[in-house]
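The complex is shown incomplete by one protein chain, all other protein chains being positioned as in the whole.
And then chain A:
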Amino acid sequence: MDNNKSLLLNIYAFLWSKSVMLQLKSKRNFFLYRSAFELWGQGRTHNELQSSLRKYPLEKMAPFTQRESTYKINVYTFNKTLVFQERIKKIDTLEFLPFQGKVSLKNPDHIFFLLEDYGSDPNNIPDEPLHVYFGRWIADGQRELIRSHSVKKRHFIGNTSMEAGLSFIMANHARVKAHDLVCDPFVGSGSLLVACSHFGAYVCGTDIDYNIVHGIGKASRKNQKWRGPDENIRANLRQYGTEHLYIDVLVSDSSKAIWREGPLFDAVVTDPPYGIRESTRRTGSQKEIGKPPEDLSGESHVPVSMVYQLSDIFTDLLRFAAHYLVMGGRLVYWLPVYRPEYRDEIVPQHPCLRLVSNCEQTLSSHTSRRLITMEKVKEVEDSDELALLLDSRFRPYRGHNAFREKYFSGVSKRRGKAEQSSSSDGGTDPQSE
């Protein structure tokens, strides 16, 4: 491939993390998703982009602009939301491009991207983009990867399996790489472990739900009554050829420390329960609130649980990360947000962890979730425990109060894909199936 024009770019990572763009500029290859984005032009302004595009050889464009083929152009804006009209206007500026075929929104032969970078400071968004790019999405590689990891095809689906694209993004944020040891303390059906294993990391996890760890119980997939004996996390890894990277999953309460003190994990990647699809539970000494899950084999005692305050989950999670991550290791997790009350200050903090990124995925007008990435920068000291109690920065997260109500009210639907254009923080997921 011509190095100038064909750059490997992870389009999702671009949307979610500026650091990827910086790495791109230093010409590091991104084989992460085995996908390629063929750059046709770029510039600091749309005028520069136009000149750049006019310089791109016509014979290179020709195969993708044929009369018989269909196409669509997506507009991606990083760090800014544009309304529909604005996006259409931007596409109109590309009218000079020699497309001879028709536009197809549902199933185009070729997908193109107009990418606008508005910087990384959400409090200081410029009127005009800092940099714009136009290119062709080489769909096959990425689609193949996503399709092969599609949740529908995976053997074992829990209620909360994350669509394949997002789990890979999380692994990317956590800088998961070969020979790493990764832990998911709310492992569920293991979809994050599958994604991490894709990058060559060894994976383990814990979950308080005995049945989901063992793969027992009511099947989440329609038309299925039972989870077969090979419907569990290990089977999922086996299906994708990464069983050799499976370490273990355990039934355990994440608020309790079952691990030996010290740096054990290179990354902690997790999607904690929001208390909506699955019950948030932990063992404790209060009166029974919820019914313990049915244990069909009858052999293992599942203790009475108390309702796990959503706020405590994050305190425990950050503490878990601080104690068990290697220095420089990353914690990546989803934080549920009630948008009208959100401020950056309420994102959970810990003396040993530095916030790396905070990316919003809108779920509804009032709810969203934020992908939080943190890095361990300091070993745990005794003084930290005191700070956690006294310092207001480390107070338990309270941003979930209205989240559950709003979520239950039925307005929580992810935005659909097939639009002519999409914006960066709109949570559009063109690869989801």
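Keep in mind that, in the parts below, a residue touches a chain if its C-beta (ideal position, glycine included) is under 8 Å from a C-beta of that chain, and two chains touch if they have at least 3 such contacts; residues count from 1.
The working rule: contacts and distances are computed from a predicted model.
A single chain of the complex does not appear, and UniProt lists its protein name as "Multifunctional methyltransferase subunit TRM112-like protein", one of "Septin", "Insulin-induced gene protein", "Multifunctional methyltransferase subunit TRM112-like protein" or "Proteasome subunit beta".
Residue-wise, the contact with the chain that is not shown comes from A:202, picked out of A:76, A:99, A:202 or A:274.
In the complete assembly, the contact with the undisplayed chain comes from A:257, out of A:257, A:346 or A:380.
When the omitted chain is restored, the residue from A:130, A:181 or A:356 that touches it is A:181. By the touch definition given at the top, chain A reaches the unshown chain through residues 178-179, 181, 202, 204, 206, 208, 210, 213-214, 244, 247-253, 256-260, 262-264, 283-286, 297, 299-304.
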